[in-house]
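Of the protein chains in this complex, all but one are displayed in their positions.
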Amino acid sequence: MAIITLTTDFGEKDHYAGTIKGEIYTEIPDVKIVDISHSVSPFNIPEAAYIIFNAYSSFPKGTIHVIGIDSELNKENKHIAIKLDGHYFICANNGIMSMICAEIVPEKIVEINIHDKTGTSFPVLDVFVKVACHIARGGTLEVIGKSIDNIKPIRDLHPFVNEDKTQIIGSVIYIDNYGNVITNIRRKFFKSVQKGRSYEVYARNHKFKTIYNKYSDIVNFDLDEDKRNDEGKGMVVFNSSNYLEIAVYKGNPENVGSASTLMGLKLYDTVTVNFIKD
Amino acid sequence: MAIITLTTDFGEKDHYAGTIKGEIYTEIPDVKIVDISHSVSPFNIPEAAYIIFNAYSSFPKGTIHVIGIDSELNKENKHIAIKLDGHYFICANNGIMSMICAEIVPEKIVEINIHDKTGTSFPVLDVFVKVACHIARGGTLEVIGKSIDNIKPIRDLHPFVNEDKTQIIGSVIYIDNYGNVITNIRRKFFKSVQKGRSYEVYARNHKFKTIYNKYSDIVNFDLDEDKRNDEGKGMVVFNSSNYLEIAVYKGNPENVGSASTLMGLKLYDTVTVNFIKD
Partner (left out) sequence: MAIITLTTDFGEKDHYAGTIKGEIYTEIPDVKIVDISHSVSPFNIPEAAYIIFNAYSSFPKGTIHVIGIDSELNKENKHIAIKLDGHYFICANNGIMSMICAEIVPEKIVEINIHDKTGTSFPVLDVFVKVACHIARGGTLEVIGKSIDNIKPIRDLHPFVNEDKTQIIGSVIYIDNYGNVITNIRRKFFKSVQKGRSYEVYARNHKFKTIYNKYSDIVNFDLDEDKRNDEGKGMVVFNSSNYLEIAVYKGNPENVGSASTLMGLKLYDTVTVNFIKD
(Lines give C-alpha, C1' and ligand atoms only; values in the text may rest on other atoms or scores of the structure.)
Protein backbone atom coordinates (compact mmCIF):
# COMPACT_ATOMS: atom_id res chain seq x y z
CA MET A 1 0.00 0.00 0.00
CA ALA A 2 1.46 3.36 -1.04
CA ILE A 3 2.22 5.93 1.66
CA ILE A 4 1.66 9.66 1.07
CA THR A 5 2.95 12.05 3.73
CA LEU A 6 1.80 15.63 4.20
CA THR A 7 3.93 18.55 5.42
CA THR A 8 2.18 21.92 5.21
CA ASP A 9 1.55 25.26 6.86
CA PHE A 10 -2.23 24.73 6.74
CA GLY A 11 -2.49 24.75 10.55
CA GLU A 12 -4.71 22.52 12.64
CA LYS A 13 -8.02 24.37 12.31
CA ASP A 14 -8.86 24.93 8.64
CA HIS A 15 -10.40 22.44 6.24
CA TYR A 16 -7.38 22.33 3.92
CA ALA A 17 -5.70 19.17 5.25
CA GLY A 18 -9.05 17.37 5.51
CA THR A 19 -9.91 18.31 1.94
CA ILE A 20 -6.57 16.97 0.71
CA LYS A 21 -7.11 13.67 2.49
CA GLY A 22 -10.65 13.31 1.16
CA GLU A 23 -9.40 13.91 -2.37
CA ILE A 24 -6.62 11.36 -2.06
CA TYR A 25 -8.95 8.69 -0.63
CA THR A 26 -11.42 9.43 -3.43
CA GLU A 27 -8.72 8.84 -6.02
CA ILE A 28 -7.04 5.87 -4.29
CA PRO A 29 -9.04 4.18 -1.52
CA ASP A 30 -6.28 1.94 -0.20
CA VAL A 31 -3.48 4.44 0.30
CA LYS A 32 -1.98 5.35 3.67
CA ILE A 33 -1.86 9.10 4.44
CA VAL A 34 0.49 10.22 7.20
CA ASP A 35 0.61 13.75 8.59
CA ILE A 36 4.18 14.84 9.20
CA SER A 37 3.21 18.40 10.14
CA HIS A 38 0.53 20.93 9.34
CA SER A 39 1.94 23.45 11.80
CA VAL A 40 4.91 24.77 9.86
CA SER A 41 4.86 28.53 10.48
CA PRO A 42 3.11 30.21 7.52
CA PHE A 43 5.46 30.55 4.52
CA ASN A 44 8.46 29.43 6.61
CA ILE A 45 10.61 27.55 4.11
CA PRO A 46 13.62 26.84 6.37
CA GLU A 47 11.30 25.24 8.92
CA ALA A 48 9.69 23.04 6.30
CA ALA A 49 13.11 22.09 4.91
CA TYR A 50 14.33 21.01 8.35
CA ILE A 51 11.18 19.03 9.14
CA ILE A 52 11.01 17.04 5.90
CA PHE A 53 14.78 16.46 5.94
CA ASN A 54 14.55 14.87 9.38
CA ALA A 55 11.37 12.88 8.81
CA TYR A 56 11.51 11.47 5.30
CA SER A 57 14.16 8.77 5.63
CA SER A 58 12.34 6.96 8.45
CA PHE A 59 9.58 6.11 5.95
CA PRO A 60 9.82 3.10 3.63
CA LYS A 61 11.37 3.54 0.18
CA GLY A 62 8.72 4.51 -2.34
CA THR A 63 6.95 6.90 0.04
CA ILE A 64 5.54 10.03 -1.61
CA HIS A 65 6.04 13.27 0.32
CA VAL A 66 3.72 16.19 -0.45
CA ILE A 67 5.04 19.49 0.89
CA GLY A 68 2.66 22.44 0.77
CA ILE A 69 4.40 25.64 1.83
CA ASP A 70 4.34 28.76 -0.32
CA SER A 71 3.32 26.67 -3.28
CA GLU A 72 1.30 29.03 -5.45
CA LEU A 73 2.44 28.68 -9.04
CA ASN A 74 3.93 31.79 -10.65
CA LYS A 75 6.82 32.63 -12.92
CA GLU A 76 9.27 32.58 -10.01
CA ASN A 77 7.77 29.64 -8.13
CA LYS A 78 7.47 26.53 -10.26
CA HIS A 79 6.21 23.14 -9.15
CA ILE A 80 8.65 20.27 -9.00
CA ALA A 81 8.74 16.55 -8.32
CA ILE A 82 11.94 14.87 -7.22
CA LYS A 83 13.00 11.27 -6.92
CA LEU A 84 15.80 10.89 -4.39
CA ASP A 85 17.02 8.09 -2.16
CA GLY A 86 14.07 5.98 -3.36
CA HIS A 87 11.56 8.59 -2.10
CA TYR A 88 9.36 11.01 -4.03
CA PHE A 89 8.89 14.68 -3.14
CA ILE A 90 6.34 17.08 -4.59
CA CYS A 91 6.56 20.78 -3.75
CA ALA A 92 7.29 24.23 -5.08
CA ASN A 93 10.81 25.02 -6.20
CA ASN A 94 11.33 27.49 -3.37
CA GLY A 95 14.24 26.08 -1.42
CA ILE A 96 12.44 23.45 0.64
CA MET A 97 14.32 20.61 -1.01
CA SER A 98 17.78 22.18 -0.88
CA MET A 99 18.61 20.75 2.56
CA ILE A 100 17.96 17.17 1.41
CA CYS A 101 19.55 17.66 -2.01
CA ALA A 102 22.72 18.99 -0.39
CA GLU A 103 23.14 15.54 1.18
CA ILE A 104 21.97 13.18 -1.51
CA VAL A 105 22.04 13.66 -5.26
CA PRO A 106 18.53 13.44 -6.73
CA GLU A 107 17.92 10.65 -9.20
CA LYS A 108 15.49 12.85 -11.10
CA ILE A 109 14.01 16.34 -10.88
CA VAL A 110 11.11 17.42 -13.08
CA GLU A 111 9.33 20.72 -13.38
CA ILE A 112 5.65 19.80 -13.38
CA ASN A 113 3.83 20.87 -16.54
CA ILE A 114 0.50 19.08 -16.42
CA HIS A 115 -1.41 21.98 -14.90
CA ASP A 116 -4.94 22.32 -16.09
CA LYS A 117 -5.56 24.92 -13.37
CA THR A 118 -2.58 27.28 -13.41
CA GLY A 119 -4.61 29.96 -11.68
CA THR A 120 -5.43 27.95 -8.56
CA SER A 121 -4.78 29.33 -5.10
CA PHE A 122 -4.92 25.78 -3.69
CA PRO A 123 -2.18 24.02 -5.71
CA VAL A 124 -1.66 21.28 -3.12
CA LEU A 125 -5.19 20.11 -3.92
CA ASP A 126 -5.28 20.90 -7.60
CA VAL A 127 -1.76 19.86 -8.60
CA PHE A 128 0.27 18.08 -5.89
CA VAL A 129 -2.45 15.55 -5.01
CA LYS A 130 -2.87 14.67 -8.66
CA VAL A 131 0.86 14.12 -9.06
CA ALA A 132 1.05 12.13 -5.81
CA CYS A 133 -1.77 9.82 -6.94
CA HIS A 134 -0.12 9.42 -10.34
CA ILE A 135 3.08 8.24 -8.63
CA ALA A 136 1.15 6.09 -6.13
CA ARG A 137 -0.42 4.26 -9.09
CA GLY A 138 3.05 3.54 -10.44
CA GLY A 139 3.34 6.48 -12.84
CA THR A 140 6.71 7.98 -13.68
CA LEU A 141 7.99 11.53 -13.30
CA GLU A 142 8.72 11.80 -17.02
CA VAL A 143 5.01 11.88 -17.78
CA ILE A 144 4.22 14.86 -15.56
CA GLY A 145 7.07 17.25 -16.23
CA LYS A 146 10.30 18.08 -17.99
CA SER A 147 13.68 17.26 -16.46
CA ILE A 148 15.63 20.05 -14.82
CA ASP A 149 19.07 19.98 -13.20
CA ASN A 150 18.98 22.45 -10.37
CA ILE A 151 16.70 23.61 -7.64
CA LYS A 152 16.52 26.85 -5.68
CA PRO A 153 18.74 27.13 -2.59
CA ILE A 154 17.82 28.50 0.83
CA ARG A 155 19.96 30.93 2.79
CA ASP A 156 22.15 29.78 5.66
CA LEU A 157 22.11 26.16 4.64
CA HIS A 158 25.73 25.75 5.67
CA PRO A 159 27.85 27.42 8.35
CA PHE A 160 31.02 29.31 7.50
CA VAL A 161 34.56 28.62 8.67
CA ASN A 162 37.12 31.41 8.93
CA GLU A 163 40.33 31.25 6.98
CA ASP A 164 42.61 29.93 9.72
CA LYS A 165 39.95 27.42 10.76
CA THR A 166 39.67 28.65 14.33
CA GLN A 167 36.00 29.57 14.11
CA ILE A 168 32.70 28.18 12.81
CA ILE A 169 30.05 30.81 12.22
CA GLY A 170 26.66 29.11 12.17
CA SER A 171 23.14 30.33 12.29
CA VAL A 172 19.80 29.35 13.76
CA ILE A 173 17.67 27.36 11.29
CA TYR A 174 14.88 26.00 13.48
CA ILE A 175 13.21 26.45 16.85
CA ASP A 176 11.41 23.36 18.10
CA ASN A 177 8.36 22.66 20.27
CA TYR A 178 10.46 22.92 23.46
CA GLY A 179 11.87 26.26 22.36
CA ASN A 180 15.25 24.66 21.71
CA VAL A 181 17.31 26.49 19.12
CA ILE A 182 18.80 24.41 16.33
CA THR A 183 21.74 25.65 14.28
CA ASN A 184 23.07 24.63 10.89
CA ILE A 185 26.23 23.20 12.50
CA ARG A 186 26.21 19.43 12.17
CA ARG A 187 28.20 17.01 14.28
CA LYS A 188 30.25 15.61 11.39
CA PHE A 189 31.14 19.06 10.09
CA PHE A 190 32.02 20.22 13.61
CA LYS A 191 34.31 17.25 14.15
CA SER A 192 36.02 17.79 10.80
CA VAL A 193 36.92 21.35 11.74
CA GLN A 194 37.57 20.69 15.43
CA LYS A 195 40.25 18.05 14.95
CA GLY A 196 40.24 17.30 18.66
CA ARG A 197 40.72 20.89 19.90
CA SER A 198 38.88 22.45 22.87
CA TYR A 199 36.06 24.82 21.97
CA GLU A 200 33.66 27.46 23.22
CA VAL A 201 30.16 27.89 21.81
CA TYR A 202 28.79 31.46 21.77
CA ALA A 203 25.11 32.37 21.38
CA ARG A 204 24.48 36.07 22.01
CA ASN A 205 26.06 36.72 25.42
CA HIS A 206 26.04 33.08 26.49
CA LYS A 207 29.09 30.86 26.44
CA PHE A 208 29.18 27.08 26.68
CA LYS A 209 32.22 24.81 27.01
CA THR A 210 30.58 21.41 26.72
CA ILE A 211 28.43 19.85 24.04
CA TYR A 212 26.33 17.04 25.49
CA ASN A 213 24.86 14.02 23.74
CA LYS A 214 21.59 13.98 25.60
CA TYR A 215 19.77 16.46 27.77
CA SER A 216 19.94 14.74 31.14
CA ASP A 217 23.74 14.51 30.86
CA ILE A 218 23.68 17.96 32.48
CA VAL A 219 22.16 16.57 35.69
CA ASN A 220 24.44 15.97 38.66
CA PHE A 221 22.93 12.75 39.93
CA ASP A 222 25.29 12.75 42.94
CA LEU A 223 23.29 15.60 44.52
CA ASP A 224 19.89 15.15 46.14
CA GLU A 225 17.09 16.00 43.75
CA ASP A 226 16.06 19.17 45.58
CA LYS A 227 19.62 20.55 45.51
CA ARG A 228 20.29 20.08 41.81
CA ASN A 229 18.83 23.17 40.31
CA ASP A 230 19.36 21.91 36.76
CA GLU A 231 15.87 22.53 35.31
CA GLY A 232 15.90 25.65 33.22
CA LYS A 233 19.69 25.59 32.77
CA GLY A 234 21.08 26.45 29.35
CA MET A 235 23.16 23.81 27.61
CA VAL A 236 24.42 22.71 24.20
CA VAL A 237 23.76 19.28 22.68
CA PHE A 238 24.12 17.52 19.39
CA ASN A 239 20.45 16.70 18.98
CA SER A 240 18.87 13.50 17.73
CA SER A 241 19.36 14.75 14.15
CA ASN A 242 23.03 15.55 14.89
CA TYR A 243 22.64 19.32 14.75
CA LEU A 244 24.25 21.57 17.32
CA GLU A 245 21.41 22.82 19.47
CA ILE A 246 21.18 25.44 22.20
CA ALA A 247 18.74 23.95 24.70
CA VAL A 248 17.32 24.54 28.13
CA TYR A 249 17.03 21.46 30.34
CA LYS A 250 13.30 20.66 30.67
CA GLY A 251 12.50 23.98 29.04
CA ASN A 252 8.91 24.92 28.31
CA PRO A 253 8.10 28.08 26.35
CA GLU A 254 4.89 28.53 28.35
CA ASN A 255 6.24 28.64 31.89
CA VAL A 256 9.88 28.11 32.91
CA GLY A 257 11.04 29.52 29.59
CA SER A 258 13.06 28.01 26.77
CA ALA A 259 16.36 28.52 25.01
CA SER A 260 14.61 30.73 22.50
CA THR A 261 12.76 32.90 25.02
CA LEU A 262 15.39 32.96 27.80
CA MET A 263 18.35 33.73 25.55
CA GLY A 264 16.42 35.73 22.98
CA LEU A 265 17.51 33.57 20.05
CA LYS A 266 15.61 33.83 16.78
CA LEU A 267 15.70 32.32 13.29
CA TYR A 268 18.91 33.31 11.43
CA ASP A 269 20.69 34.54 14.59
CA THR A 270 24.39 33.76 14.67
CA VAL A 271 25.92 31.02 16.82
CA THR A 272 29.71 30.71 16.74
CA VAL A 273 32.19 28.09 17.85
CA ASN A 274 35.74 29.14 18.69
CA PHE A 275 38.44 26.51 18.72
CA ILE A 276 41.29 26.93 21.16
CA LYS A 277 44.91 26.14 20.49
CA ASP A 278 46.08 23.56 22.96
CA MET B 1 -13.86 0.27 3.82
CA ALA B 2 -16.11 2.90 5.42
CA ILE B 3 -14.65 6.34 6.15
CA ILE B 4 -15.62 8.29 9.26
CA THR B 5 -14.41 11.89 9.51
CA LEU B 6 -14.17 13.91 12.71
CA THR B 7 -14.69 17.66 13.06
CA THR B 8 -14.70 18.90 16.66
CA ASP B 9 -13.65 21.59 19.09
CA PHE B 10 -11.85 19.02 21.30
CA GLY B 11 -8.48 20.66 20.69
CA GLU B 12 -5.18 18.88 20.18
CA LYS B 13 -4.27 18.12 23.80
CA ASP B 14 -7.14 16.33 25.53
CA HIS B 15 -8.00 12.64 25.35
CA TYR B 16 -11.40 13.18 23.72
CA ALA B 17 -10.42 12.58 20.07
CA GLY B 18 -8.27 9.59 21.01
CA THR B 19 -11.11 8.09 23.02
CA ILE B 20 -13.48 8.48 20.06
CA LYS B 21 -11.04 6.74 17.75
CA GLY B 22 -10.47 3.88 20.17
CA GLU B 23 -14.20 3.36 20.51
CA ILE B 24 -14.73 3.33 16.74
CA TYR B 25 -11.90 0.86 16.15
CA THR B 26 -13.28 -1.32 18.93
CA GLU B 27 -16.67 -1.40 17.23
CA ILE B 28 -15.38 -1.67 13.64
CA PRO B 29 -11.74 -2.67 13.24
CA ASP B 30 -11.46 -2.04 9.50
CA VAL B 31 -12.85 1.48 9.25
CA LYS B 32 -10.82 4.51 8.15
CA ILE B 33 -10.95 7.49 10.55
CA VAL B 34 -9.91 10.87 9.15
CA ASP B 35 -9.46 14.00 11.26
CA ILE B 36 -10.83 17.03 9.48
CA SER B 37 -10.26 19.35 12.43
CA HIS B 38 -10.19 19.20 16.21
CA SER B 39 -9.23 22.86 16.49
CA VAL B 40 -12.56 24.53 15.82
CA SER B 41 -12.74 27.36 18.37
CA PRO B 42 -14.78 26.15 21.37
CA PHE B 43 -18.54 26.32 20.65
CA ASN B 44 -17.94 28.21 17.39
CA ILE B 45 -20.72 26.96 15.15
CA PRO B 46 -20.08 29.22 12.11
CA GLU B 47 -16.47 28.01 12.00
CA ALA B 48 -17.54 24.38 12.12
CA ALA B 49 -20.16 25.02 9.43
CA TYR B 50 -17.57 26.57 7.11
CA ILE B 51 -15.01 23.80 7.69
CA ILE B 52 -17.32 20.85 7.10
CA PHE B 53 -18.95 22.58 4.11
CA ASN B 54 -15.56 22.96 2.44
CA ALA B 55 -14.17 19.56 3.31
CA TYR B 56 -16.97 17.04 2.98
CA SER B 57 -17.40 16.85 -0.79
CA SER B 58 -13.78 15.89 -1.43
CA PHE B 59 -14.46 12.60 0.36
CA PRO B 60 -15.98 9.60 -1.41
CA LYS B 61 -19.75 9.17 -1.42
CA GLY B 62 -20.86 7.17 1.57
CA THR B 63 -18.47 8.91 3.95
CA ILE B 64 -19.82 9.48 7.46
CA HIS B 65 -19.04 12.87 8.99
CA VAL B 66 -19.19 13.20 12.78
CA ILE B 67 -19.31 16.83 13.93
CA GLY B 68 -18.85 17.44 17.63
CA ILE B 69 -19.38 21.11 18.48
CA ASP B 70 -21.83 22.21 21.18
CA SER B 71 -23.49 18.82 21.02
CA GLU B 72 -24.86 18.30 24.52
CA LEU B 73 -28.41 17.03 24.26
CA ASN B 74 -31.12 19.22 25.79
CA LYS B 75 -34.60 20.39 24.89
CA GLU B 76 -33.25 23.07 22.57
CA ASN B 77 -30.35 21.09 21.14
CA LYS B 78 -31.43 17.82 19.60
CA HIS B 79 -29.19 15.31 17.84
CA ILE B 80 -29.67 14.79 14.12
CA ALA B 81 -28.38 12.62 11.32
CA ILE B 82 -28.61 13.79 7.72
CA LYS B 83 -28.15 12.07 4.40
CA LEU B 84 -27.21 14.57 1.70
CA ASP B 85 -25.32 14.38 -1.56
CA GLY B 86 -24.53 10.72 -0.80
CA HIS B 87 -22.80 11.67 2.47
CA TYR B 88 -23.91 11.18 6.08
CA PHE B 89 -23.63 13.84 8.79
CA ILE B 90 -24.14 13.36 12.52
CA CYS B 91 -24.26 16.40 14.79
CA ALA B 92 -26.43 18.57 17.01
CA ASN B 93 -29.20 20.56 15.40
CA ASN B 94 -27.49 23.85 16.19
CA GLY B 95 -26.92 25.44 12.80
CA ILE B 96 -23.77 23.58 11.75
CA MET B 97 -25.52 21.93 8.81
CA SER B 98 -27.34 25.02 7.54
CA MET B 99 -24.51 26.08 5.24
CA ILE B 100 -24.48 22.76 3.42
CA CYS B 101 -28.27 22.40 3.42
CA ALA B 102 -28.63 25.85 1.83
CA GLU B 103 -26.81 24.45 -1.20
CA ILE B 104 -28.10 20.93 -1.49
CA VAL B 105 -31.46 19.57 -0.41
CA PRO B 106 -31.00 16.76 2.14
CA GLU B 107 -32.30 13.35 1.11
CA LYS B 108 -33.23 12.59 4.69
CA ILE B 109 -33.04 14.26 8.12
CA VAL B 110 -33.78 12.34 11.30
CA GLU B 111 -33.84 13.45 14.90
CA ILE B 112 -31.93 10.76 16.75
CA ASN B 113 -34.01 8.99 19.42
CA ILE B 114 -31.99 5.96 20.38
CA HIS B 115 -30.35 7.57 23.40
CA ASP B 116 -29.78 5.27 26.29
CA LYS B 117 -27.65 7.95 27.95
CA THR B 118 -29.53 11.23 27.61
CA GLY B 119 -27.60 12.73 30.50
CA THR B 120 -24.15 12.33 28.98
CA SER B 121 -21.74 15.25 28.78
CA PHE B 122 -19.77 13.39 26.07
CA PRO B 123 -22.46 12.79 23.41
CA VAL B 124 -19.92 12.40 20.59
CA LEU B 125 -18.73 9.25 22.32
CA ASP B 126 -22.01 8.03 23.73
CA VAL B 127 -24.32 8.84 20.81
CA PHE B 128 -22.60 10.01 17.60
CA VAL B 129 -20.06 7.17 17.48
CA LYS B 130 -22.84 4.61 17.93
CA VAL B 131 -24.83 6.19 15.09
CA ALA B 132 -21.73 6.43 12.88
CA CYS B 133 -20.92 2.76 13.40
CA HIS B 134 -24.54 1.83 12.72
CA ILE B 135 -24.35 3.62 9.36
CA ALA B 136 -20.87 2.21 8.63
CA ARG B 137 -22.31 -1.28 9.04
CA GLY B 138 -24.97 -0.46 6.47
CA GLY B 139 -27.74 0.61 8.85
CA THR B 140 -30.37 3.14 7.79
CA LEU B 141 -31.34 6.46 9.33
CA GLU B 142 -34.93 5.34 9.80
CA VAL B 143 -33.85 2.95 12.54
CA ILE B 144 -32.16 5.55 14.71
CA GLY B 145 -34.56 8.49 14.59
CA LYS B 146 -37.76 10.06 13.37
CA SER B 147 -37.86 12.10 10.17
CA ILE B 148 -37.92 15.88 10.47
CA ASP B 149 -38.14 18.51 7.74
CA ASN B 150 -36.16 21.47 8.93
CA ILE B 151 -32.93 22.24 10.71
CA LYS B 152 -31.81 25.27 12.68
CA PRO B 153 -30.27 28.14 10.73
CA ILE B 154 -27.15 30.15 11.57
CA ARG B 155 -26.95 33.94 11.41
CA ASP B 156 -25.29 35.70 8.49
CA LEU B 157 -25.45 32.73 6.20
CA HIS B 158 -26.18 34.96 3.21
CA PRO B 159 -25.19 38.54 2.39
CA PHE B 160 -27.79 41.23 1.74
CA VAL B 161 -28.31 43.28 -1.41
CA ASN B 162 -29.84 46.75 -1.22
CA GLU B 163 -33.02 47.54 -3.10
CA ASP B 164 -31.49 49.19 -6.16
CA LYS B 165 -28.84 46.47 -6.34
CA THR B 166 -25.85 48.81 -6.03
CA GLN B 167 -24.50 47.26 -2.86
CA ILE B 168 -23.80 43.87 -1.31
CA ILE B 169 -23.58 43.90 2.48
CA GLY B 170 -21.69 40.81 3.57
CA SER B 171 -20.16 39.71 6.81
CA VAL B 172 -17.14 37.85 8.08
CA ILE B 173 -17.88 34.15 8.66
CA TYR B 174 -14.41 32.67 9.14
CA ILE B 175 -10.81 33.60 9.87
CA ASP B 176 -8.28 31.07 8.65
CA ASN B 177 -4.84 29.88 9.78
CA TYR B 178 -3.13 32.71 7.88
CA GLY B 179 -5.40 35.29 9.51
CA ASN B 180 -7.23 35.77 6.23
CA VAL B 181 -10.78 36.99 6.65
CA ILE B 182 -13.49 35.11 4.76
CA THR B 183 -16.88 36.67 4.06
CA ASN B 184 -20.22 35.13 3.16
CA ILE B 185 -20.04 36.69 -0.34
CA ARG B 186 -19.56 33.94 -2.88
CA ARG B 187 -18.21 34.36 -6.39
CA LYS B 188 -21.37 33.23 -8.16
CA PHE B 189 -23.60 35.49 -6.08
CA PHE B 190 -21.21 38.42 -6.59
CA LYS B 191 -21.23 37.92 -10.36
CA SER B 192 -25.03 37.69 -10.43
CA VAL B 193 -25.35 41.08 -8.74
CA GLN B 194 -22.36 42.72 -10.45
CA LYS B 195 -23.51 42.18 -14.02
CA GLY B 196 -20.16 43.40 -15.33
CA ARG B 197 -20.02 46.67 -13.37
CA SER B 198 -16.93 48.09 -11.66
CA TYR B 199 -16.83 47.71 -7.88
CA GLU B 200 -15.16 48.74 -4.65
CA VAL B 201 -14.80 46.42 -1.67
CA TYR B 202 -14.91 48.08 1.78
CA ALA B 203 -13.69 46.45 4.99
CA ARG B 204 -13.60 48.92 7.89
CA ASN B 205 -11.54 51.84 6.57
CA HIS B 206 -9.89 49.83 3.81
CA LYS B 207 -10.92 50.02 0.15
CA PHE B 208 -10.01 47.58 -2.62
CA LYS B 209 -10.69 47.90 -6.33
CA THR B 210 -9.50 44.52 -7.54
CA ILE B 211 -10.48 40.99 -6.61
CA TYR B 212 -7.70 38.57 -7.46
CA ASN B 213 -7.91 34.86 -8.22
CA LYS B 214 -4.78 33.88 -6.41
CA TYR B 215 -2.55 35.56 -3.88
CA SER B 216 0.62 36.04 -5.92
CA ASP B 217 -1.36 37.90 -8.60
CA ILE B 218 -0.62 40.98 -6.48
CA VAL B 219 3.13 40.67 -7.09
CA ASN B 220 4.74 42.93 -9.69
CA PHE B 221 7.19 40.47 -11.20
CA ASP B 222 8.66 43.21 -13.41
CA LEU B 223 10.38 44.74 -10.39
CA ASP B 224 13.45 43.27 -8.75
CA GLU B 225 12.54 41.16 -5.74
CA ASP B 226 13.97 43.59 -3.19
CA LYS B 227 11.97 46.52 -4.62
CA ARG B 228 8.60 44.87 -4.63
CA ASN B 229 7.35 45.43 -1.13
CA ASP B 230 4.31 43.24 -1.66
CA GLU B 231 4.58 41.03 1.42
CA GLY B 232 2.16 42.21 4.05
CA LYS B 233 -0.01 44.09 1.54
CA GLY B 234 -3.78 43.86 1.91
CA MET B 235 -5.72 42.39 -1.00
CA VAL B 236 -9.02 40.77 -1.91
CA VAL B 237 -9.33 37.35 -3.55
CA PHE B 238 -11.97 34.82 -4.32
CA ASN B 239 -10.45 32.00 -2.31
CA SER B 240 -10.16 28.35 -3.25
CA SER B 241 -13.70 27.81 -1.94
CA ASN B 242 -14.95 30.76 -4.04
CA TYR B 243 -15.64 33.05 -1.10
CA LEU B 244 -14.64 36.70 -1.15
CA GLU B 245 -11.69 36.95 1.22
CA ILE B 246 -9.74 39.88 2.62
CA ALA B 247 -6.17 38.67 2.70
CA VAL B 248 -2.66 39.85 3.38
CA TYR B 249 -0.03 38.62 0.95
CA LYS B 250 2.16 36.13 2.85
CA GLY B 251 0.48 37.18 6.06
CA ASN B 252 1.36 35.47 9.30
CA PRO B 253 -0.55 36.25 12.49
CA GLU B 254 2.58 35.70 14.59
CA ASN B 255 4.95 38.18 13.00
CA VAL B 256 4.24 40.37 9.92
CA GLY B 257 0.55 40.42 10.83
CA SER B 258 -2.51 39.19 9.00
CA ALA B 259 -5.69 40.59 7.48
CA SER B 260 -7.45 39.96 10.75
CA THR B 261 -4.85 41.57 12.99
CA LEU B 262 -3.71 44.38 10.67
CA MET B 263 -7.20 45.52 9.67
CA GLY B 264 -8.89 44.61 12.94
CA LEU B 265 -11.49 42.39 11.29
CA LYS B 266 -13.46 39.97 13.47
CA LEU B 267 -16.21 37.37 13.05
CA TYR B 268 -19.52 38.98 11.98
CA ASP B 269 -17.87 42.29 10.96
CA THR B 270 -19.39 43.87 7.87
CA VAL B 271 -17.71 43.86 4.45
CA THR B 272 -19.51 45.76 1.67
CA VAL B 273 -19.20 45.85 -2.08
CA ASN B 274 -20.36 48.97 -3.92
CA PHE B 275 -21.08 48.68 -7.63
CA ILE B 276 -20.42 51.73 -9.77
CA LYS B 277 -22.57 52.94 -12.62
CA ASP B 278 -20.49 53.00 -15.81
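Labels for the chains are A and B, by order of writing; each one numbers its residues from 1.
Assume contacts are C-beta pairs under 8 Å (C-beta built on N, C-alpha and C of every residue); 3 or more make two chains touch, one makes a residue touch a chain.
Remember, predicted model here, so these are calculated numbers, not experimental data.
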Residues of subunit A (touch criterion as defined above) contacting the omitted chain: 1, 3, 5, 7, 12, 32, 34-41, 47, 50-52, 54-60, 63, 176-178, 213-216, 219, 221, 225, 237, 239-240, 250-254
Interface residues of subunit B (partner: the chain not displayed): 9-23, 25-26, 29-30, 41-43, 70, 72, 74-77, 119-122, 125
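The rule is simple: only the chains that are shown with their structure count from here on.
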Cα-superposition angle relating the copies subunit B and subunit A, to nearest 5°: 120
Distance between chain centroids, defined by C-alpha means - subunit A, subunit B (Å): 31
